[in-house]
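This report concerns only the one structure given below.
One protein chain omitted, others in place.
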C-alpha cells in the first residue's frame, strides 16, 4: 500500500463531499493502466478547495476528470491516488442572452449547455469530436480541444472570458470576468486552457457566445490527389468566403474537402455558389446531405480501435499537401493504414494509424514527428496503447520554453500533486 | 553599478547613438500617453536588434536594475511609465517587417512596427490586420501586445490576443523563448502566449511577433444614425445585437463628444444627443440583408437621421471622426481624464444614467464615446489643470465611474490596461487570492520582478528567490515591494 494514502482515508474524503460522493476507485478509473485509490465528486467550488487542501497536505496525487472522454491524452501518470471528478458541478450559473455571455460550472456537459443556449438562438462556438461522448466544459478547456468550427470562431481559448480555479493548496482564484472585453489582470483563463489539469482544477468558466446561424450547407469536392487537397484548401482560405469550417476527410472510402457555410439564407446560397465555383477546378463538387454531414463529422480521430495510435499534426496551413504526402509515405512503407481527417484551413491534421505492428506504428509517428517538428509544427499523440505511449512520449519535444513551462508548474503546484508526468516534458 | 559605468556598458552594446542620458532628453520620456504620472528614467536605451535587447536585459538582470519597455508611448494607463533608477527600453528603432507570408496568412514583425503598417503592407494582397485601436496610426505592435489592444472592430474579430500567433520574448533574466506556434497552431504546453499578451510588459519584452492576417471582407457597409439621446441609441444597439447580428463595429458618441470631434476633424456629423456608427461586413448578400435590418432597428428607435456611407471616402470620414475622439477633446477642454471601464451590454443604460448623475454631482462635464457592442465605455472627464483641485476632482469622479461599472458586473479596463493608473482599483475587482494567483504567473516569467515593476498590482510582490549574482532588489530596498 502506498504510504501517502495512509495519510488520507476514504472517510476524510467523504467528510468533505458527502458519503455517497466519494468511493474506492475501480478498474474503470485507471488512467493509462495506473490505478487510483479513490474517486471524489465535489459538489461545489468550496468542496473542491477542501479536497485539494487535503490532498496537498497529505501528498496525494490527483487527476481531475470530467466525463473522462480525454483521459488517454498525455503520458501515463507517474502516480495517481485520487480522481477529482467534476460531474456534480454541472450548473449553468448564469446566461444573459442580451450580453451573449454564459457562466457555467466545469462539470456541465457541452451538449447540455448547447441545448440550453439554443433556446435563445445562441451557442458556444466550439464543437470538439468528443462532444457526443458527453465531454464537459472543464475537460474541453483543460485539453484545449477544438473542432471544425475553430476555422471561424477560434478555439476555446478565444471564447473563454473568465475562469475560477482551485489551486493545489486549496486557494480559490478567479480571473477575467463576465464581459467580453476585459484586460484587467493576467489572463489565467488562457493559461489554464490546455494545461491538462496540471496547474489547478478548473471550477467555473465564463464564455462569450455567438448567435446560432439560421442556415447552413456543406459543399464538398472529391479530391484526386494530395496536391489538389492542398490547393483546394488554399483556394478556400484565400477566398472572401466566410466559411465556418474547411475540413479534410481522407481515407480509403472517401477523399473529400468539405466547406461548411453558415449564416442567413441568402448569404449561404450565395456563398455556396461561390465555393462550388472555386472548387470546381479540383474535382467533382456537390453539396452534402444532412446524413452525409453527420456521417463525416466532426470526425473523431479516436474513432479507432484499442490498438490504434491517433495523432494530431499541427503544421503551417499551406503545408497540407506535404503533410498528406509524409503521412502516406511513412505509413505505406510500414504496412500501416492511415485514416486522416483535419482542419484543413487552420493547419491541424489528425491521423489514426491502424494495421501493421506496434513498432511500425510507433516508427511512423516518430518519422512524422521528426519532419513536422523540424518544419515548425508539432505531433501530439491523442490516444495510444500504454506500451506505444511509453515508446513515443505523447507531446514530443517542447521548444526553448520548456524551462519557463516547468517554472510555471512549480509555482502553481510546488508539490507536484496534479497529474504528475502526464504533461509536456514529463511535468 | 554606477550610472556612469552603466552608460558605458550600454554604449558598448548600442553605440553612443543608442543611449540617451542627458537630463533634458530623458525628461521627454517621463510619461507615455497618460500625462498624470511622470517619472524620469535613469537612462533610455534604443536597441535595434533582438540581440541588443537581450544584452541590455541581461545586464539589468545581473545588476538588479528594473526596466520598462516602451513602444510609441501612446498608452493611456501609464503602462510605459519609467521606474526611478530604472532603464527605459524604447523599441521604436526595431520597426522592420521581417516576413510576409500570405499563403499561411501570417506576417512577422519587429515590435516597433506601427499597427497600421501591417495592414498597409498586405492591403494589395487583399488582407489586413484586424485589431485596429484608435491609435493604430501610431501605436506599435509591441505595445498592442502588451496591452492586448482592442479597437472598434473587436466585437466581431476579437482582440490582439486572438491575432497573435507567436512571439520571441526576452525574459527578465535575458533568456530568449519562442512562445506560441507561430505559423503552426496549437504548440504543445501551456498557453504561454495567451498569458503574455496583455501582461502590460511585466513578463518580458517581445522582440519578434507573428501575427495572423485576415482576408478583407467582400462587402463593408457603414451607417451613421443620430438619436435624441444615448438611451434611444442604446435601444438600437440592443435591437441590433438581439436580432442575431454581429456587427463589425458599433460605436456610440454623445453630444459633447460629437461637438469636439466636429471641431477637430469636421466629419460633418449631425447635431444630436447621440450618434451610432454601425458597420457590417462579410458576404455581400448577407450584409445587404442585415444592413436593411439595422436601418429598420434604428428607425424603430426613433433615429432622427440615418446616413449611409456612399463610398470609401465617406466611410473613412465617419471613422476619422470616431478615431480622433480622444485627441479631439483638446478642442473643448484643456485637460481630460479618460476611463476605459466595461459593463455588460444590458447594463449600459443604467450605467450611463449613473455617469450623468455623477457628472452633475461633481459639476463636471463628462463626454462619452464607447464601443457599444461590447459595453466598453470611455467616459472622458473634462477639466482644467490650471484650476487648483480640478485634476484631483476629475480623478475622483473617474474613480466613481469605475466603481459604478464594477457594481454592474463590469471590469476596470477593456483595452487601455491597468498600468499605474488603475492599480488601486484592482482590489475592488479581485480578491487577494486572485491577485496572488496571478502573481504566480509573474513569478514564473520574472521571479525578481524586474520587468516593468509597479504596474497592474497595487502591492508589487517579489517571488522570494535569490540566485547567485543577485542583489537586494531596488524596489524592495525602497520599501515599494514585499516578499511573496
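As written, the chains take the letters A and B, and residue 1 is the first residue of each chain.
As a convention for this text, contacts are C-beta pairs under 8 Å (C-beta built on N, C-alpha and C of every residue); 3 or more make two chains touch, one makes a residue touch a chain.
Here, contacts and distances are computed from a predicted model.
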| item | value |
| --- | --- |
| Choices "HypC/HybG/HupF family hydrogenase formation chaperone", "Carbohydrate ABC transporter permease", "Glycolate dehydrogenase, iron-sulfur subunit GlcF" or "Ion-translocating oxidoreductase complex subunit D" - which one is the UniProt name of the chain not shown | "Glycolate dehydrogenase, iron-sulfur subunit GlcF" |
| Partners of the unshown chain among those that are drawn | B |
| Candidates B:10, B:89, B:122 or B:355 - the one touching the absent chain | B:122 |
| Candidate in contact with the missing chain, chosen from B:5, B:28, B:271 or B:431 | B:28 |
| Identified contact with the non-displayed chain, of B:152, B:192, B:412 or B:443 | B:152 |
| Residue among B:84, B:101 or B:305 touching the omitted chain | B:101 |
| Options B:42, B:279 or B:446, residue touching the unrepresented chain | B:279 |
| In chain B, positions touching the absent partner | 15-20, 22-25, 27-29, 31-35, 46, 48, 72-74, 90, 92-103, 112, 114, 116-117, 119-125, 128, 130, 132, 134-139, 152-153, 157, 216-217, 220, 222, 248-249, 263-265, 279, 281, 312-313, 315-316, 319-320, 323-324, 326-331, 334-336, 385 |
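Keep this in mind: only the chains that are shown with their structure count from here on.
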| item | value |
| --- | --- |
| Of all residues in chain B, those that touch chain A in their complex | 102-105, 126, 147-148, 150, 154-155, 158-159, 161-162, 171, 175-179, 181-192, 194-195, 197-199, 215-218, 238, 241-242, 244-246, 282-290, 342-346, 371, 374-376, 409-418, 422, 426, 429-431, 433-438, 440-445, 447, 456, 463 |
| Complex contact set, residues of chain A against chain B | 96-101, 121, 144, 146, 154-155, 157-158, 165, 167, 171-175, 177-188, 190-195, 199, 210-212, 214, 234, 237-242, 263-264, 266-267, 269-271, 312, 314-318, 346-348, 372, 376-378, 380, 395-396, 398-405, 407-408, 410-412, 423-425 |
